[in-house]
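The other protein chains are all here in position, but one chain of the complex has been omitted.
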Amino acid sequence: MAVMTMVQAINATLHEEMARDDRVVVFGQDVAKNGGVFRATEGLLDRFGAERVVDTPLSEAAIIGSAIGLAVAGMVPVAEIQFLGFTYQAFHQIAGQLARLRYRSDGRFTTPIVVRAPFGGGVRTPELHSDSIEAQFANCPGLKIAMPSSAADAKGLLAAAIRDPDPVLFLEPLRGYRAIRDDVPEGDLVVPLGQARTVRSGDDLVIIAWSYMVEVARRASVELEKEGIAARVLDLRTIVPLDVDAIREAVEACGRVVVVQEAPETAGFASEIVATIVDEAFYSLEAPVARVSAWDVPYPVGLLEDHYVPNVDRVVAAARRVLD
Amino acid sequence: MAVMTMVQAINATLHEEMARDDRVVVFGQDVAKNGGVFRATEGLLDRFGAERVVDTPLSEAAIIGSAIGLAVAGMVPVAEIQFLGFTYQAFHQIAGQLARLRYRSDGRFTTPIVVRAPFGGGVRTPELHSDSIEAQFANCPGLKIAMPSSAADAKGLLAAAIRDPDPVLFLEPLRGYRAIRDDVPEGDLVVPLGQARTVRSGDDLVIIAWSYMVEVARRASVELEKEGIAARVLDLRTIVPLDVDAIREAVEACGRVVVVQEAPETAGFASEIVATIVDEAFYSLEAPVARVSAWDVPYPVGLLEDHYVPNVDRVVAAARRVLD
Amino acid sequence: MNVTVTDQLAQRSGLGPAELQDLLRRMIAARLFSSRCFSLQRQGRMGTMAPIDGAEALIVGAAAALDPATDWVLPQYREMHGLLRFGEEVLTTTVKYLRGDPAGGHFPAPIRIWPPQIALAAQIPQAVGLAWGMKLRREEGVVLVFFGDGATSEGDFYEGCNFAGVLDAPVIFLCNNNAWAISTPVRLQTRARSFAAKAEAFGFPGESVDGRDVLAVRDAVARARARAIAGGGPTLIEARSYRLGPHTTADDPGRYVPAAEIERERQRDPIDLFRRELEEAGLWNASFEEETRRDADARFDRALQAAEAATVRPDAFFDHVYDRPTARMERQRRELLEALSRDEIAAGGAGEPGGDRSGRPDRNRPE
Partner (left out) sequence: MNVTVTDQLAQRSGLGPAELQDLLRRMIAARLFSSRCFSLQRQGRMGTMAPIDGAEALIVGAAAALDPATDWVLPQYREMHGLLRFGEEVLTTTVKYLRGDPAGGHFPAPIRIWPPQIALAAQIPQAVGLAWGMKLRREEGVVLVFFGDGATSEGDFYEGCNFAGVLDAPVIFLCNNNAWAISTPVRLQTRARSFAAKAEAFGFPGESVDGRDVLAVRDAVARARARAIAGGGPTLIEARSYRLGPHTTADDPGRYVPAAEIERERQRDPIDLFRRELEEAGLWNASFEEETRRDADARFDRALQAAEAATVRPDAFFDHVYDRPTARMERQRRELLEALSRDEIAAGGAGEPGGDRSGRPDRNRPE
């Protein structure tokens, strides 16, 4: 066990996976010499050499497209897109190609590819660096989507993603890179994709979240506890595959639900969670499920972002509402 | 009044709007000389000339990007993307740019642009021609999304879209181009964006749909009528803006709801409808809302598409389920 | 056999009579296979297809320069009927593909061909990655990727080629400039001097070659291949051809192709040109022709039979989305199978699923 920040856990896992499997190659913009703009790939170039750790041209579509080819050649690509918002530049290669090669080739070609990308608010970035667009990918069958909320999960999920036979988007919360610190088990750690985690127990209500919003949910649960409210916090960890069983159980146990997401409300993944709950546990609901989302506006500039990203206050207010 | 197919109504409206406003320019792949691969732009080149009706290179991103510039220059661009699946090639220009120029420029530059694109199943197209990806755009604030289900609405919504000061994705159901035929009022017809339409009345349940699925819902309601079930059919017409009032009223009146979409289930726009209903009319629900969707797999090849796209049978089955 | 002409041909191509005849056979067969599919589409037995007419020389010529044991091909969508050098099963798979059978995307190993690509140019960066991977794995071999003149306007073409240049990847970019992208002529596609000239943007060689001349294409690809294998990096080859048929079964070129142009181009049909050469050299005659056609017809019949005999489970699309379907997909599969059994009961036996399909596949003319 060692206490690590999330970015340290990611870096350590990349080191371990590259050492474990020499088919793993890491590439993207500024990942080699510079070690990544957040240092997530620090030290990889020195240790594994310029063939396996590669600075690419500034071409997101070609990064993803070439990852597909590399995978068919027998490599295990771990591509970095510098910010999730720039996956838009590669959307056609991700949604139209990466997600579908196994399908299009009727099972012949597989793409065990990880696409790492940071996203999320709270650190006053320029445009398109903070956007939470996970729902847009969740509507693209063929992708898996991991969104860790702790350093330990970052390790376990990243290892699982790299070893997974399918393409996995591995989305890293910018705000968590250094702000999230926790105990990370040493040695091999694999957190299976598709298993939610109960971060905090309680059965007055359940707050469902993923990525950095788990931290916000957890803090809200601490606030609520002061009022004598026992809020369970469920971290989805991966939104595809979705741990429907865990959601159902939590809703059945608690009857009241708040879903927190960093994305805009309309067509965000929280809507899918609500719809899933309606499918799976409607009769357990004692109140309407509350969504706490960002507003239906593009991610704003620095001076306004505190008013945009869901915060503890809004989650607490939503919790009170569903308990009314 | 004249009976028209949907593609005729679209063509006629483009003629009318180009005649009404000489700032309107139509461009895209094969729209001029060839009149569009579905003839939606037939006759425009001859009538309005090569400056206003333009065959472009095969560059979706540049089509959208240049539309943005054209709009700032004072034109009213109506761009065609040959199939909605190829908006993926321009996703960065749509989600990252088109949707945001007004916002990024703090209101200085507006983009009164229409992007027309056909989509949807049932006509055995090659890959990526049929995908229903509207939810992915609905999660991008700044876009409006119109999805007509009748020839008359195609006219009224297209006119509204062209005259709207904001960017509108105007999505045309492939299967409806010729299969949908109805009375289209002559002269100026504007259907305001954001107003749902009750296609069929009834209050045993409401079936909510958009685009071609409205036709499937309507046929299902005819089947249900045979069993003495009065199904209301609500056509959303535009998914952004969403007519929340109409949804609330319908749910309050009926208590039971089926939502039908042609997109895959996970994170499809039907999830948003369910979540909206939970927000707005939870206590009116007498049963869980049922979603009828395509499966969570990419749009399939020709021999399998009938097993993929939601059909009358599945809608009827879902209706029976919510009535149980 | 006309010795002088044969010698000239041999000198020009480095090929003996049997090899030259083989090239022509493949070209004739390719067109025949494609035409058979065109007819089947018209009969409603196949989906939209893009006829090969006019591209046979460049496809067969390129394939002839490759080693099917080591080299990969990434097609666009117009080439498959000309790629049987990679294995006879290319035909069956292609027929399956055009029928709308999911197995049509699966050229069985060891055939080194990727599924056809509909999203223009998307295969290009993928080809680059494959070549990069082969280089990393020290595998001898190259990747050849086909695409059209229209596809060169996509960002993927440019990003992929530029990437390949930086990586020195062993990849051959083969642009079939057939003068049209559906109704869009090359002059509306780009102002570049030629498609070969676009290689200047990437810093590797670009060559424009007569795509109606099977030997010229074979030669250009062979040279590019040798260079790539020697570590010399990518080459962009523009093969100048002409699309002699409609864009696809759904297209009506009468709306946009000048009649005189197509008439003139028919005079330079690549098959006719090469046939005349071989005839002059005494390497071809009517009986060769007839035998080639009979043989090709028989092969097509076999492929069609095999393809049409293949059964397609209605829930097949759940199989290869992921390594294993998710729990939600398994629930969906059950829902589908229940719906199907409802239909069967309703239909009093094995029936079509409920739905509102009607008419021929192309009735809405998707391209």
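Chains here go by letter, A, B and C, matching the order in which they are written, and residues are numbered from 1 within each.
In this section, a residue touches a chain if its C-beta (ideal position, glycine included) is under 8 Å from a C-beta of that chain, and two chains touch if they have at least 3 such contacts.
As the structure is a prediction and not an experimental result, all values here were calculated from the model.
**Student:** List the shown chains that the missing chain touches in the full complex.
**Tutor:** A, B, C
**Student:** Looking at A:L70, A:L169, A:V216 or A:V289, which makes contact with the chain not pictured?
**Tutor:** A:V216
**Student:** Could you please point out the chain B residues that touch the chain left off the display?
**Tutor:** Considering the whole complex, chain B reaches the absent chain at 25, 51, 56-57, 59, 61-62, 64-75, 77, 92-93, 96-97, 102-110, 141-142, 144, 164-166, 194, 240-242, 244-245.
**Student:** Residue-wise, where is chain C in contact with the chain that is not depicted?
**Tutor:** 153-159, 162-163, 165-166, 188-193, 197-198, 200-204, 233
**Student:** Go through chain A and note every residue touching the omitted chain.
**Tutor:** Answer for chain A: residues 29-30, 33-35, 37-39, 55-62, 82-83, 85-86, 88-89, 122-129, 174-175, 177-179, 216, 219, 265-266, 295-298, 300-309, 311-314, 317 touch the chain left out.
Everything that follows uses one rule, which is that only the chains that are shown with their structure count from here on.
**Student:** Compare the CA centroid of chain A with every other chain's and tell me the farthest one.
**Tutor:** For chain A, the chain whose C-alpha mean is farthest off is C.
**Student:** Between chain B and chain C, what is the separation of their C-alpha centroids in Å?
**Tutor:** 34
**Student:** Quick check on chain C: which residues sit in contact with 2+ other chains?
**Tutor:** Touching at least two other chains: 102, 104-105, 119, 155-156, 317, 321, 326, 328.
**Student:** Hunt down the residues of chain A that sit against at least two other chains at once, touch-wise.
**Tutor:** As it turns out, chain A has residues touching two or more other chains at 92, 96, 103-104, 141-142, 240, 242.
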